[in-house]
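Note that one protein chain of the assembly has been removed; the remaining protein chains are unaltered in position.
Up next, chain A:
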Amino acid sequence: MHLLGKKGIIIIGLLPALLFYILFAIYPIIQSFYYSFMQWDGFSEMTFVGLDNFKELFQDSLFWNSVKNNIYVVIASVLGQIPIALLIALLLNRKLKGVRFFRTIGFLPVVLSTVVISLTWSLMYNSKNGMINQLLQSIGLRELAQNWLGDPQWAMIAVLVTVIWQFVGLYLIIFLAALQNVPDEVIEAAKMDGASEWATTWKITIPMIWDTIIVAIILCISGSLKTFDLIYVMTNGGPSHSTDVMALYMFQETFSQLNYGYGSAVSVFIFFFSLILIFIVTKVLGKKMI
């Protein structure tokens, strides 16, 4: 073809996207591997320290605390978002009036920016005049009022409620779409045979959308590993590290403590931790699926 030939044209077509992608997505990852072997304050000379950063990391109780909190976020998301979304989707799938309304409201939080959500919930959790304490007071349960985000005992729970709230809608929509593909005849036939609704749901509907549930769980896990913005804005990891997650820990080590090498080691850990966890979950659940 033409002047450039086919190869040339293909290269020209792929180049802009590849260039951006390699330079600003792949290269930083590789760089973080490199920095993770260095001791570096970000400005002066780097010194090579081998695996020292990782050794230090694995002995750092604050780091393990953040890993633990990260796992809480994953568990809470899977056990909170998926069942609630599934329940609501099953209820909405009964061809009721107003399905559209509930869908619209249900998905709304997913569209909003995490920062707006975090700030709104922070205001609601406010110990002095937040909505939640005011509500408790007005229904005569003043004793239950807490300093939600300021009390190490409650902060993580409060944050997790917001995390769950934010993404239920996403899985709701995914489940609704899957339920619409379950043929009516199958359900009708089961009912004709005298199966109760409960049995039909458990024995027919849920197995038929099982694949989608698995996908949703995987999504939920990989999504909740990304939690950073929400906690950064709501508590910044506090009080006394009770809501610290890996990304926050990395952020503080790097930009507040100016430990670029150490922060990069955390980055590398997050990178592999996420990939490996997703890989394991896909494998484990994938096998059960068939």
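One rule holds in what follows: a residue touches a chain if its C-beta (ideal position, glycine included) is under 8 Å from a C-beta of that chain, and two chains touch if they have at least 3 such contacts; residues count from 1.
In the analysis below, contacts and distances are computed from a predicted model.
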Per UniProt, the name of the complex member that is left out, chosen from "Cytochrome c oxidase subunit 1", "3-hydroxyacyl-ACP dehydratase FabZ", "Aldehyde dehydrogenase family protein" or "Sugar ABC transporter permease": "Sugar ABC transporter permease"
Residue in contact with the excluded chain [from A:174, A:190, A:213 or A:281]: A:174
Given A:44, A:61 or A:113, the one touching the chain that is not displayed: A:113
Residues of chain A in contact with the chain not shown: 1-2, 6-7, 9-10, 13-14, 16-18, 20-21, 23-29, 31-32, 35, 42, 84, 87-88, 91-92, 94, 96, 98, 101-124, 129, 131, 134-135, 138, 165, 168-170, 173-174, 177, 215, 219, 222-223, 225-226, 228-229, 232-233, 247, 250-251, 254-255, 260, 263-264, 267-268, 270-271, 274-275, 278
